[in-house]
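Just one protein chain is left out here, and the rest sit where they should.
A and B label the chains in the order they appear, each numbered from 1.
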Amino acid sequence: MASAKADRMGSHRLVRLPWLPPFLASDHPLPWLAPLVAMLVAFGLYPLLYSAWLSLHERNRFTRQNVFVGLQQWAEALGDDRMWHALWVTVVYTVVCLVIQLTLGLAIALLLDCERRGYGVMRALMTLPLVVPPAIAGMMFLLLEDGEFGVLTHALVGIGLLGRDQPILGTAGTALAGVMLADIWQWTPFMVLILLAGLRSLPREPFEAAAIDGASRLQAFRYIALPMLGRVIAVAVLIRGIDLFRIYDYIYVMTGGGPGTVTETLSWYAGRAFGVADFPYAATLSLITLIVLNILALTFIRVARVRF
Amino acid sequence: MRHQRVTGILRDICAWGVVLLFMFPLFWWVLASFKPYSAIFSTTPVFFDFEPTLDNYRVTLLGYSRVELAFERGGVGGTTGGSWSYYAVPSIIQSVVVAVGSTALAVTIASFAAYALARLRFNGQHHFVFWVLAQRMMPPIAVAIPLFFIFRDLGLRDTLLGLILAHTLINLPLAVLLLKSFFEDVPRELDEAALIDGASRFQCFRLVALPLVRTGIAATAVLCFIFSWTEFLISLQLTTSIRTIPVKISTFVTSTGTEWGFITALGSAALVPCFLFILAVQRHLVRGLTLGSLKD
Partner (left out) sequence: MSLREYDRKRYIAGLARAFAERRIDKRSFLRGLARAGVGMSAFAAGYLGGMRPFRGLFHLGTDLAAAEPGDEVKAWLKDVGRRFAGTTVRFTSEATPPTIVANQIAKEEFTALTGINVEIEIVPLEQVLQKATLDAQGQLGTYDLYYLDQSWIATFAPDTIDPREKYESQPELAMPGFDWDDFSKPLVDGISMYNGKMVGIPFDIPIFILMYRRDLYEKHGIEVPTTMEAYMAAVKAIHEAESGNGIYGTTGQLKSGHYSLECDWTCWLWSHGGSIFDKEGFFSGGDADGLTGLDYMLELVRYMPPAATTWTWDGEAQSVMQGIAGMLMSWGEFFPGFDGPDSKVQGLMEAAIPPREKKLRPPSEAGFGEIPHIGHQGGSALALSRYARNPDAAWIFMQWVTSKDVVARSSILGGGASPVRISAFEDPRVKEAAKVGPGTTRHFPAIRWTIENAMGSEPDMPAWAEIANNVIPVELGKLLAGQYASGKECMEAIRKQADELAAPFRKV
């Protein structure tokens, strides 16, 4: 066996290179991880520490200096109704989008998992929405949903689902849905791609066995495919969930947090604070986002039993 | 047989319906780049009933100035917004350089790390990977400002290298996670066999594992490329003279009105390089995106 493998290696000489420092040739993970850790520590740790430092200060508007105030900013943030509202909006946004993107993504992946003619083209086309910068995708939907000039508005009014005087992004009840539409349009393909790949690498045997046993396709899917895809789905949910929670671009382009604060997510609220140079408060809000996200992610990892 | 054919056709119709539905916003956008404003902003939607114009592309891709265009259309003094050059080809080039650079760097660093995580399992690895993932959890705006300070001190502000490093940083968590699963898909036995034959760990990596995860690397590269190509906030904060495409488009929002024509034109033109890249690796992309060893 071993020699067969060695033959397959061909002419590569499997010789320890003497000039390589011993630890690089060993099995110690450190040298492999060193560049990664270096990058993350250099550029990732500093923002975190800086934000933490800032959050313990307050900006004196007169002197424009940062004054140490201990945990006062935190107390203010936790007592800020607008912050809790933003958190709520963020959670709703994340959960709804995630559920829709996952189910829709799965459905579309199943639909496109086929070798018939044209399906390759369709799969390639489905990657297009991902290529658009999110800010542009936001502008696309801004145009489509404009209360006066938008095609989508026109269609919905025509069907009767929308009143003539209710611009999608200007009505409190529909504004968040309008923004979510852009997100769903852009990121369902992401889920589709990942799930498609997962589906296509499923082994054939269990399905054949199930077919012989008389199971319907739906049953086969539910009891065989779904559990096997579990790990794929878990990681996809994790990645997408993190990005959804930090959503900013669509809000920036489409609603500016409005009407009122109906679409104001935590990132957007923090962005407003940055915009008026209230850095300490903005840093506090960002850290709150980080903490909540950490808690949610950890809970999910535990529940879904994802092991790294 | 008949039944299968019918379901087959039904499936085709559904599939094409879904795909075309998703393509509609893009189609509308590209269409708008050929429309004069009166056709973009019309109370009743205008599909094909307009006089198409190439002006938007001529301005953004060929460097015509608005004044020249206005003269051609019928002679005019100034035009609203003046004769600012919306020439965007340098932006496209800069975006390509940054995207390719950061993708290459991210994939390289991540493959080393991912291989170690897949093969050289160590205590506390679970928490380490979580820490890597957690780098992605800060709101982008909170990262942009401190990065601005660091880069300024390092002299990297407004340089292509600086932007490449910043984008690499953003892409690393995703790249590590993805590549780790690809490496895990390669059977351990191959590595062990090579090791027994006297190879160093590094040679194992280079000669055994790496060639086998080629498709996975392609998939990761594509995703990294896309994220870098479309990144806006950090690119905006860290650059002055360098304008990647998303930032360039944001400059088309002027005080006298948003230049929708140019935005749609540049947005449409920007789709092309990215899409070509994806098409090239499309087969690998779908085949390779397995996020977990399903043969466990």
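In this text, a contact is a pair of C-beta atoms (placed from the backbone, for glycine too) under 8 Å apart; a residue touches a chain by one contact, two chains touch by 3 or more.
These numbers were taken from a predicted model, which means no experiment stands behind them.
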Contact partner of the left-out chain, one of B:Phe24, B:Phe130, B:Phe148 or B:Phe275: B:Phe148
Touch residues of chain A, complete complex, unshown partner: 61-62, 64, 146-149, 164-167, 169-172, 255-262, 264, 272, 274-278
Contacts of chain B with the absent chain, listed as residue ranges: 36-38, 41-43, 65, 67-68, 70-85, 145, 148-149, 152, 236, 240-241, 250-258
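Operating definition for what follows: only the chains that are shown with their structure count from here on.
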Separation of chain A from chain B, taking each centre as the mean of its C-alpha atoms, in whole Å: 15
Touch list for chain B against partner chain A, complex: 8, 11-12, 14-16, 18-19, 22-23, 25-26, 28-29, 32, 40-45, 109-110, 112-113, 115-117, 120, 122, 125-126, 128-130, 132-143, 145-147, 149-150, 165-166, 168-169, 172, 174, 176-177, 180-181, 190, 193-194, 196-203, 207, 219, 226, 229-233, 245-246, 249-250, 260, 263, 267, 270-271, 274-275, 278-279, 282, 285-295
Chain A - residues contacting chain B, complex: 1-2, 5-6, 9, 12, 14-17, 20, 24-29, 32-33, 35-36, 39-40, 42-44, 46-48, 50-51, 108, 111-112, 114, 116, 118-120, 122-137, 139-141, 143-144, 148-149, 151, 154, 185, 188-189, 193-194, 196-198, 200-203, 228-229, 231-232, 235-236, 238-239, 242-243, 245-246, 248-249, 266-267, 270-271, 274, 279, 282-283, 286-287, 289-290, 293-294, 297-298, 301, 307-308
